[in-house]
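Below you'll find the structure, written out as structure tokens, and then a few comments.
For this depiction, one protein chain was excluded, whereas all remaining protein chains were kept in their positions.
After this line comes chain A, so read on.
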Amino acid sequence: MVKLRARCLLLGDAAVGKSALSHIFYSDGTLFQKNYSMTTGVELLMKCVNIPETTDSVELYIIDTAGKETFVEACKKMWGEPSLLCLVFDLTSEQSFANCSRWMERVQPHCRGLHVPGVLVGNKSDLSARREVQASVASEWAQSQGLDYHETSAKELENCDAVLLSLARAFHSLYQERREAVQNLSPG
């Protein structure tokens, strides 16, 4: 049995649903905040995820941070050194998807040259009539960035578990990989 700990940075444009998702993660899919209140600083939520068919678990320290341009610079200081990335965009806003590459560039200096696994999340899948980003396009871009792709509806509480599990699994397999590498080291 092992308990891993990961600092998971939640990134993406303002109003794509980062805080809505993080509260659903935290409340086990029971709480959707109906009223919008813009995140201007940084909020920390802890969520423990069990890895199926093992006794292992991952404690995710989810850093929900402002997406609004005005606040980003000030919040960057609190990003720290992430272990996982959760990049969110709004499926009904082409612009929020286009800005994802900018978010990836911004977070790079915080990753100390390490590979940081993560997911790309297309949120608001319930608004299908207003969809502007095709799943195939988003999924292809995610792959090019080494991210897993998921679509969610925070409002309908749809598929949010899959995102959490995907994050936890990514960190868990990274740990197993590294432990394997240590096992095969030659003596100094």
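We take it that a residue touches a chain if its C-beta (ideal position, glycine included) is under 8 Å from a C-beta of that chain, and two chains touch if they have at least 3 such contacts; residues count from 1.
Just so it is clear, contacts and distances are computed from a predicted model.
The chain that is not shown, which UniProt protein name from "Intraflagellar transport protein 25 homolog", "Large ribosomal subunit protein uL13m", "MIP18 family-like domain-containing protein" or "non-specific serine/threonine protein kinase" does it carry?
"Intraflagellar transport protein 25 homolog"
For the chain left off this view, which of A:S83, A:N123 or A:S153 is in contact with it?
From the options A:S83, A:N123 or A:S153, the contact with the absent chain belongs to A:S83.
Among A:A6, A:C86 or A:V119, choose the residue that contacts the chain missing from this document, as touch is defined above.
Selected residue, touching the omitted chain: A:A6.
Since one chain has been left out of the picture, which residues of chain A touch it in the full complex?
Touch set of chain A with respect to the missing chain: 1-7, 58, 61, 81, 83, 114, 171, 174-175, 178-179, 182, 185-188.
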